[in-house]
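Take a look at the structure set out below.
What you see is part of a larger complex, with each chain still in position.
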Amino acid sequence: MSSTPAPSQDTLDKLRAVGTATVSMQLLKRGLRHVSVNGVKPLRPDQGCVVGPAYTLRFLPLREDLSDPAVLGAPGYGPRVAIETCPEGAILVVEARGIATTGTIGDILTARLAKRGVAGMVVDGAVRDGAGVSATGFDVWCLGAAPPASITQLSGGDVEIPVACGDVTVFPGDVIVCDGDGAVVIPAKLAAEVAEDSVEQDRFERWVQARVEEGRATIGLYPPNAETKAEYEAWKTSGGQ
Amino acid sequence: MSSTPAPSQDTLDKLRAVGTATVSMQLLKRGLRHVSVNGVKPLRPDQGCVVGPAYTLRFLPLREDLSDPAVLGAPGYGPRVAIETCPEGAILVVEARGIATTGTIGDILTARLAKRGVAGMVVDGAVRDGAGVSATGFDVWCLGAAPPASITQLSGGDVEIPVACGDVTVFPGDVIVCDGDGAVVIPAKLAAEVAEDSVEQDRFERWVQARVEEGRATIGLYPPNAETKAEYEAWKTSGGQ
Amino acid sequence: MSSTPAPSQDTLDKLRAVGTATVSMQLLKRGLRHVSVNGVKPLRPDQGCVVGPAYTLRFLPLREDLSDPAVLGAPGYGPRVAIETCPEGAILVVEARGIATTGTIGDILTARLAKRGVAGMVVDGAVRDGAGVSATGFDVWCLGAAPPASITQLSGGDVEIPVACGDVTVFPGDVIVCDGDGAVVIPAKLAAEVAEDSVEQDRFERWVQARVEEGRATIGLYPPNAETKAEYEAWKTSGGQ
């Protein structure tokens, strides 16, 4: 678990305003290439941008002695514990081994997560009963939907340990940013500065987009050469937003 | 070919009412983990739940001496025979080797299947001219659409033999259940009992969902502990549906 | 670069009218099985059929010494040069190594391509900010959207060389046909004759489809036996279109 304090509301708001593409570039500038969760997409097209600290859950490879249906009711079974302990506002990040052919969670459990105020879920696996899950209004980033229950191909593991989700390492408390393109992980200690710089990058790119719409060529404009930089700074000085 | 009698209309209706997630759990309870056809999705979003006995067709790997365009008109060529022999109400289950980059069937042949009253098609491959196929109104579960004809990457094989579709074995006469999540295969001899138990499971889960909407925690509720079971039985006794 | 003259407007129009399934069959009849770009799909559902000569761009595997963010502004950097040099009416065909987890281009650059009159883009990779790209109205066939910038997993290569896109070889000047099913490559020297024969194939298949709608069986009809051929020729002679 990270010892970094939870991200401020201001940081979360800034990240929600910019989205994954901008955040991803800020992380690349800091040398981080492995922060985008491979393969996950919004289950519903209208999920928008969701941001929050990670609460983690691990699944293990199927071992039949650990995946009898009776296990679902066993005290302390991780995947069921997580449903009741994931905090309000957090994003449940689930390691499901990239298996798109088994559901990890269905409409009853997502209804409960929504009820409890959990912000969303990112899983490198599938959901069950995709239509039912969508109907709960809970926001899920996943590999799609598949009929079988989790224990058909997976065995339950622990909560709040580091997980590998979509080939990316996520620690409890890291900040997750999700939108139409997928989900990106910001190491907890970098969240505030990445949010700050992302807002500025986003402002610059909106200015560039307006220039392109005016017919400007992109060479020298994006990325900007010295002249373009000066022009942009002048625009900012003159109050451009 | 199964020696089990064809599924009754009652069995088919019950399965259609519950869908793949519930059926999949009933099969898991009977020790069957490999019954969900990997990767197939409804071609049109509004296909609903389709159920029927399997009629099978196999494709083989491409061998150029077996895949000259002239073969499409040869008497007894399996993939064309199937179009005219698959029974009304059946589901045509096609082994296409998981190849998503070659179409197996296009709008003309799906129009004919629809005309003949075939219930639907499940193929671990693609269709050609996805828009055209969709326009025929025929229900297809597949890996998507791709331009090339089947003989570009496949050679035709036999009908009504056991097939491997989406990494699942399907015998002629097995019962297929398809919905928004994918397609599940029920061995013919289990179809009636799985239908029966699925209806009861579905009733219980609807009762649970209502409790979650009231704010109940899921531990002890789902799966149910002794107290929950008693409460549910009381509800049923009092006429709950 | 092909020494074949650019395709005529008539050829482009004919290809646009028939789409990828028909073109793919004509190429198969000429012994070409490897002409469909694996995996690419229209980014927006309403992109229709787009046709044009290929202008090519290659990405190479990531090598960190070639993918510092500063490289994006370097003179002669291929992926940025291509944005300003790809001709009006051409299709930008990009080799992105089948990597679906890194964007290759975002909304600013696609806005510029649209502004310059480029017909569309085919890339065996992802775009960044899928919603932003869609909003520019530029037509893209790709593997989807992903947050990271190209240099996160790729390094820039040259323009106007032969490329491997979706496991298909594309030379500058080859003719690209894209629609809802994907994208197909026609070697430049075959474009005119493929267009011609595709139009006739398309007419025949529309006639067949009408027969199927009337309830005719497909054996002997599609492909046609001698009797069916005579019937079709009579229909044509009598002015059928």
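As written, the chains take the letters A, B and C, and residue 1 is the first residue of each chain.
Quick note on the criterion: a residue touches a chain if its C-beta (ideal position, glycine included) is under 8 Å from a C-beta of that chain, and two chains touch if they have at least 3 such contacts.
Keep in mind that what you see is a predicted model, and the values were worked out from it rather than measured.
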item	value
Complete complex - number of sequence copies, 3 represented	6
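Quick note on the criterion: only the chains that are shown with their structure count from here on.
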item	value
Size of the rotation, in steps of 5 degrees, that lays the CA trace of subunit B over subunit C	120
Centre distance in Å when subunit A and subunit C are each reduced to the mean of their C-alpha atoms	32
Of all residues in subunit B, the ones touching two or more other chains	none
Subunit B contact footprint on subunit A (complex, rising order)	62, 69, 72-73, 80-81, 83-84, 100-103, 106-109, 111-112, 115, 128-132, 144-149, 151-153
Residues of subunit C defined as touching subunit B within the complex	19-21, 23-25, 28-29, 33, 35-36, 38-39, 41, 180-182, 184, 205, 208-209, 212-213, 215, 217-219, 222-225
